[in-house]
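Input: one structure, supplied below.
Of the protein chains in this complex, all but one are displayed in their positions.
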Amino acid sequence: MIEAVAQPKKILVAEDDPGLNRLISFKLEKEGYKALTAFDGKAALKIALEEEISAIILDIMMPFLDGIQVLKKVRTAKPHLPAIVLSVKSRENDLNQALELGASDYMTKPFQPEKLIDRLQKVLGNN
Amino acid sequence: MFIDPYLQTLLIITAVLTAIIMALLAIMLISRLLTSLNRQKYKLKTQQWEDLYLNYLHGDLSLEETAGLMEGEKPYWLWQFFAPYLDVLAGSDFEKTKTLCREIGLIDYYKKKLHRGRTVGKATAARVLGALRCRESVSEMLNLLQSKNPILVQAAAQGLAKSGKTETFFTTAQALLGNTFFTYKGATEILAGFGENICPQIARYLEKESGRLPAVGQGQNIKSPKETPRKNTVNATDYRSIMIDLLGFFKYRQALPLLERLLEKADEETTVHILKAFINMKEVPANLDLKSYLEHRYWTVRNFSARAWQLTGDRQALPVLEKLLSDRNWWVRYNAAEALRSAGQPGLEILEQNTAEADQAAASISSYALSRSEV
Partner (left out) sequence: MSTWAIVLIFYNIFVLFYFTGINGIYLLLVVIAYMGLQKQRSAERSADRDQSFRSEFYRPLSVIIPAYNEEATIVETAYSALALRYPEFEIIVVNDGSKDHTLGVLEETFNLEKYARDFSLDIPCSAIHNIYRSRDYPNLVVVDKQNGGKSDALNAGINVSQFPLFCNIDSDSLIDADSLLKVVDLFAKDWRIVAAGGTIRAANQCRIEDGKVTEINLSPKFWVRFQIVEYLRAFLFGRAGWSFIGGLMILSGAFSIYRRKAVVQAGGYRLDTVGEDMELVLRIQRVMKRNEREYRVVFLPDPVCWTQVPETYRGLRTQRHRWQRGLAESLFGNFEMFLNPQYGVTGMLSYPFFLFYEFLGPVIEITGYLVFIFSITTGIINPPFIILFLFVAILLGILLSTSALLMEEIYYRSYPRLRDMIILFGFAILENLFYRQLHAWWRFQGLIDYFFKKRAWGTLERRSFTEPGKAAGKIN
């Protein structure tokens, strides 16, 4: 029996800052993942629902739909999808809400992308 | 009727005007050409730089290699490229970026600009040096704080805040309030850039000040201090309020006893800010009885104490909150309803009862609060 070659895991990077989005995607690809990018909430939701992704990295402040809304809607369809939420330190309420909604982890900006990748791998490892 | 010299002058004027128009057209065309060339160049460069930079961050390229390929480029373009990353990165990635910027001469360039540039140059320089968290140009920036141009004062204040030199905090705060027209929130936002290390200083300052506060009833400003024009003298209440806001923003709970003491003698404005600080810290001092504040004569105090009440859950105040559902100010009603909504079963019951009340305002706000629970 021929074993199928392992497909790289797809990770959705939902972040409206194009530079940061590119940075995270770059690091993910270096670690062997495939990064799908979205620059606003609507696009993020679409990709999250339609594609076979293994995890989401989700910025809270995005146009159209913020990260919380996206998370809410994704949870109803895919309750076990791991999500790491990014936000600013001062918006604690958002982070708490995200955790209540089942976000696996969070990081506050400014942050170190390395740590983000580490946490992502931990979260994926747990699944 | 009219002699030739007039005709001549008019002809000359016509010629001059036509020439100017043609010149403007020429400038437009040249400007467009140059800019589109520039834009293309910029786009190409930033794509290159992005590749270099990301690889450098990841460790695949050395500092020397990366710097070698980036130096000599237009400083402003480099700054625009790095700016979004500098705002968002922390730790070793930030340091690596800063080292790279230093290596390619960006920091030196802007240090010189700060010293010798025109207004636009200085403002940009202050911003750049702030984003890079440079501590070296502090004295320059302190000078800029005294500038007549509020834009420069702001840029310098930002730069100083991000440099992390907390010893310049009070000077910056005073300049920001005295030399610009900033609102509380605007000023607090910039000062928050200093980081939470300023909290002990602020606490010490407020301790000293608490001895000097007039008791409530004396020296009341009926007109909110924000409304009176600032004339380069810093209004004491404004200053104090911003200090308190910062303590709240950094959730400096060590200051809770101090704030409780200040509250006893505070005027309306200061009271509001102290309550806001409690709300931000998510903690109200244990022995504080909010009832008197819920019934305060200023709506702002009633409003924020209703919000602060959510942190105490003191059942005894429920009837007072219920009364506030009929308050004449909309925000007070709204926050009283929110407070009840957060109070679990007893709160929700009160809201339910009130939807059928004779008082239109109370009924309406109760229904609204209940509808928010349905989302």
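In order of appearance the chains are A and B, and numbering begins at 1 in each one.
Simple rule for what comes next: a residue touches a chain if its C-beta (ideal position, glycine included) is under 8 Å from a C-beta of that chain, and two chains touch if they have at least 3 such contacts.
This one's a predicted model, so the numbers in the text were calculated from it and none came from an experiment.
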Study note, to complete from the structure: Here the chain that is not shown touches A, B
**Study point:** Touch with the omitted chain, as defined above, among B:Arg127, B:Arg240, B:His296 or B:Arg341
**Key:** B:Arg127
Point to revise | Contacts of chain A with the absent chain, listed as residue ranges | key: 16-17, 40, 61, 63-65, 69, 88, 90-91, 109
Check your understanding: Please identify, in ascending order, the residues of chain B that touch the omitted chain?
Key -> 1-2, 6-7, 10-11, 13-14, 17-18, 20-21, 24-25, 27-29, 31-32, 35, 84, 87, 119-120, 122-124, 126-127, 131, 149-152, 154-155, 158, 180-183, 185-186, 188-189, 192, 226-227, 229, 249, 330-331, 333-334, 364-365, 367-368, 370-371, 374-375
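One rule holds in what follows: only the chains that are shown with their structure count from here on.
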Exercise for review: Would you tell me which residues of chain B are touching chain A in their complex?
Suggested key: 50, 54, 57-58, 84-85, 87-94, 249
Exercise for review: Would you tell me which residues of chain A are touching chain B in their complex?
Suggested key: 17-20, 22-23, 26-27, 30, 90, 109-115
